[in-house]
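Contents: one structure, followed by commentary.
Yeah, one chain of the complex is gone here, protein chain that is, but the others are all in their spots.
Letters A, B and C mark the chains in the order given here, with residues in each chain numbered from 1 onward.
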């Protein structure tokens, strides 16, 4: 067993530098790598390019990095819910590249899988396809999209082991598995590192081969963005 | 819950016709849809095009269909271990299209995923790439490969429920998940149909949306091709 | 004239037994409340869940179980969770039978604009472009006119497109309309709405073929 465990978030983020391209897992505030984001704030890195479906809210998630002007460019599918984001975007301080959510997921998965490019129907005939190759297969039109290239992937899982094997919980899974192995170095933070052999080999969502570093995170807030309930 | 359960293999194969293109799960003899194959023999369908990593052995797996001359063409990555296959191939009775194993898997996954085509490095500079588009990304060359088109997928899982949710066991998983939803109709046979709600939603390998019909198979032989053991 | 609930109720009648359905944010979300309970339907949310149930009771919310609108949800027996790539395999691979979403504009050839107003803050398309480019059966839920009273059913969309030639049906506060080769085809009137009112609120080509029945909503 190849041991991927590091003992704290500081070691986990060793080598992350200003100007790097980072993949950050999560959908909204669900399944985001809270510990890694907090450490990126502490490290005061700047000019980051972040590939993440969303950009957090003003005081949580990637919003924490935005507040400190650490992000140069966001590559996302949906970036509402964040006033500071809006201000920086409209003022031109922040570059934003919006791409369809399924294309975002597939560009991650392609990077993970050694597929340099693929065709998707999403965005054909829209400004998303401007400047991109398009092509007919059968009687439908498609757009050529390329795999992402990133320096680090930060993902959050529910449980993991020292071998880097991961399982995710509920919809906190989202982009996290697709970002594993999609950057040069993948750092996984988990709520719990379990003893080796405790995870059923049949039920591992992401095998450790895609992970370079794993650590047990702490103080997870797991904030709920839209608390919706029904009446008893 | 949308109920996909059918009560026998006969109903499960309703609509399969001679000349159709069939995906058949399994690697070697592991994880093959034994019941569906047996029924295809009974139905005496001919001129089948089979997409399957292997072609079985003389008296088991797809070899049973070969023996009855039911297969017109095999699309596989490895077809050894079968004398009748060899005879039919060398005599020209059987067409064989050999493609790299990873490309085979990805052509299934693309069909499942609405990706009409993708680039892969596999086979570049070899006869596999002859007549195919090739292209450089970065300083590496790739081959354009297209999604499969098939009429039926026959897959074998370990457990499933009426909603069509599947879990696989060990390396019997192989191509089976990638073939789910990769044909117009996917038929899953499972060793056991468990009550709805018994499968952990977090641990389902293939959600039921990819499956049109599910049935509980019977009399699984699960033959071992190379029984290798170590001494005590 | 229908209110949002009315639109949701009318669209619910388009949901058939055995359908996998993806609901957009806004009116489409309401549709789930009005689907007949003698048919089996499963709701997919593109963030990675199939088999969504109702909102949780207070105290049962789980930050790890949300829908694409980031709302806390529950799941029903037979539900499954999956990653974003597999979620869009379902969508792009046309395994979802019906997509219901809102729009700012729809054109008579089935183009849709619903993600961007130049000069205003752009939040992004989320999964909408994947959904409209892939789905074979898309229903738009929207008001017939915008807040300024201008028709949202146009000859050509004026806003940046989300997808081209992809919409099958539109249900508004005034009418049910099908997109045909010839343009918008009026199928039903909302209760109390005349054909003339619909004509005057529609900018694109509207085909009126024979008597137009009033919608039946329970």
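Please note the rule applied: contacts are C-beta pairs under 8 Å (C-beta built on N, C-alpha and C of every residue); 3 or more make two chains touch, one makes a residue touch a chain.
The model shown is predicted, which means the values in this text are computed figures rather than measured ones.
For the omitted chain, the shown partners it touches in the full complex are A, B. Only one of the listed residues, B:27, B:148 or B:215, touches the absent chain: B:27.
The hidden chain makes contact, of the residues B:63, B:177, B:201 or B:217, with B:177. Listed by residue number, the positions of chain B touching the unshown chain are 27-31, 53, 76-80, 86, 89-90, 96, 98, 100-106, 108-109, 120-128, 158, 168-178, 205, 222-230, 232.
Across the interface with the omitted chain, chain A contributes residues 1-3, 109, 111-115, 161-163, 165, 181, 196-197, 201-202, 204, 207-210.
Here is the rule we go by: only the chains that are shown with their structure count from here on.
Seen from the C-alpha centroid of chain C, the farthest chain centroid is that of B. Of all chain pairs, the one linked by the most C-beta contacts is A-C.
Averaged C-alpha coordinates put the centre of chain A at 28 Å from the centre of chain C. Of all residues in chain A, those that touch two or more other chains are 106, 120-121, 168-170. The residues of chain C that reach two or more other chains are 49, 81-82, 85, 88, 91-92, 134, listed in rising order.
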